[in-house]
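I'd like to ask you about the structure that follows.
All protein chains but one are shown at their positions in the complex.
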Amino acid sequence: MRIKRNIARNLKNIYWQLKGIGIFNLAPVLGLYVLIPLANLAAYGMGHDMDYLYVNIVKQCQIFCPILSVWYVIFVLEHCIEEPGNELLYIRHRNKLPELLLCYLTFQILLLPLFAVYTGMFPDLWWLYLKLCVIQLLYLGLAYFTAFLCRKITISVLAVLCYSISTVMAATIEVQGISYYKVIVNQGTDLVRELIPFALAAGVMLIGGCICNYYFPMRK
Amino acid sequence: MLRIEDASKNFRRKQVLKGVSCEFQNGVYGLLGPNGAGKTTLFRCILNLYPYQGTIVLDSEEGGQIPLIGYLPQKMGVFPNLTVEEQLRYFANLKEIRKEDVADEIDRVLQLTNLSEVRKVKGRKLSGGMVRRVGIAQALLNHPALIIFDEPTTGLDPEERMRFKNLLREIGKESIVLLSTHIVEDVEAVCDRILILKDGCLAAKGTQEEISHIADGLVYEVSKDDVLSEDYIEKEREADGEMHFRILTRRQLPDSLLQKPNVEDGYLCVLKEI
Partner (left out) sequence: MFRTQTKLFFRSPLRLILLAVLFGGSLYYYGPMFLAWFQGQVYYAGLGKLQEQLRDFIYVFLLLLFLAFDYFRDVPDANIDETLKADKNYLKQDLVQALMMILVVLVYAFWFLVMHIACHISDGTYTLQVLFYYFRLIGTYYILDGVVTILAGWLFARNAGKIVGYIVIILFALLISPLAISECAWLSWQYPWIYKVIQIFLIIPQGTQSLDPTYLQEVNWSIAARGIFWIGLFGTLLFLSYYRQEKRKYQKWIMLLGVICTIAAAVYSELPVSYYCVDNFISDTDDIFRYQMFGIKQQEKDADFKINFYDMEIQLGRQMKAKVICSPSVQTLDRYDMTLYYAYQIDRVTDENGEALMYQRDESTLTIYGQPDGIEKICIEYHGGSPKGKIHANRNDMYLPGWFPYYPIAGWQKIYDTDKNMYVDNQLKEPADFRIQIKTSKTVYSDLEEVAENRFCGKSEGPTLLMGFVKETELENGVRYIYPYASVENLPDTKFCAEEQKHFLNTLENTNSKIRLFMITPNVDEGGPGIYREDQIIDSVTFAYLNSIYEESGQWNWEMRNNETDEEDRIETVKMLYYNFKENETGETLYENVRNMYLTQMQEFGYTENDFEEFIIKNLGQEEWDYLKEAQEDVEN
């Protein structure tokens, strides 16, 4: 009951906070349901080759979905950290992670119809969805931690952009490590093994973010 | 002299200022009006921050040189990482105060605003009232010919408000001071002349007496039973276990106590069209 109440409260918070950015709320929707499908169609148009389409889907999702997943997160963080009078937001509920996790879950739900279509064509793309869940959690952790550590979302935005660019560039020069970007989708235990470092990193950043979040109102 | 002739300003389809005309000489002028009357808009037009229709001219007495303007907006902050003195140096530079005069000028305004003791304190450590006083101080730099204060006493404690009022009286002798506020007592304390803006129009202007006289014969103190719905209740007070109401009304009440009107009464009469 209490959990339900908290979820409802957090959802309302997110709603009011995101209302302030107006039409830009549609950016993730446009990205997921216009930009990525258009790119997929263009790829299919190039040779009507399903293999090529598959690779294209995998690439586009790995490039765009993580960046779009932090769209709402960034603006909720902006509201919590930079808006005048934000100390009000910390009086009763100091930890902002539940709200951000709800933004993350919202995005995951938004992603479902797109992946329903994809898996209709290529059943193993569900593994990509799972991969993106972990990667997007990492992005959430990165944004959360850097925002509360530096008390500005400028660093968060920069960190997210630099990391997404790095993963794509690292993949092209065959440097492993920080890059999750691959043109093939591992499955089963292979995927789990691949994602463990990213999940650990996400966990560390979320914990770090929680600590910085806790001390944030005191440091103001 | 500041001359405003038929100044008007539209924001999209809404007319915020409608043909405001007025002249200002040295002295302190109070600008009264409800929220949305157009006070801040008028100031911004005077400062050329908005394009407008009509004419607004600030004449120079020194033949040719553009007179200095000091401005304290409604919302003004400070750089969190600069000290009070550094903030003022920053503004002094903007106002092209000569290098050799800067230190003295900063000392002067710090003293006027009672900030001398916090001159080395960084902006993020200042209280809201101190931030406001820094804003007042920067507006006073370099003896401007026209000073505009938009809600200057917000956040000031009573002692500072008193000090500020005294300050206004002094600077009003040599400059045109325009003061916008909701606090009528402040206006009564310092302003030579008062202008009342309502719905973008200049509804009334005059000295304090003239504004007060608008409410002549309209201000009564009555008991609860004598109040009608058409009356405007200004204040209520309790005396000897009874409630007494100060009202504004067109009715003639020979049995009730006619009150001597003040500026607030006149202001409210204009506003409520009593």
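Order as written gives the chain letters A and B; numbering starts at 1 within each chain.
Going forward, a contact is a pair of C-beta atoms (placed from the backbone, for glycine too) under 8 Å apart; a residue touches a chain by one contact, two chains touch by 3 or more.
Computed from a predicted structure; not experimentally measured.
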Inset, instruction - Taking the full complex into account, find the residue in B:V57, B:L94 or B:L228 that is in contact with the omitted chain. - result: B:L94
Inset, instruction - Identify the residue among A:G45, A:G85 or A:P123 that touches the chain left out of the display. - result: A:G45
Inset, instruction - Can you list, in ascending order, the chain B residues touching the missing chain? - result: 47-51, 66, 69, 71-73, 75-82, 86, 89-91, 93-96, 123, 135, 138
Legend entry - Residue numbers in chain A that touch the chain omitted from display: 20-21, 24, 27, 39, 42-43, 45-46, 63, 67, 74-75, 78, 82, 150, 152-155, 157-158, 161-162, 164-165, 168-169, 174, 190, 193
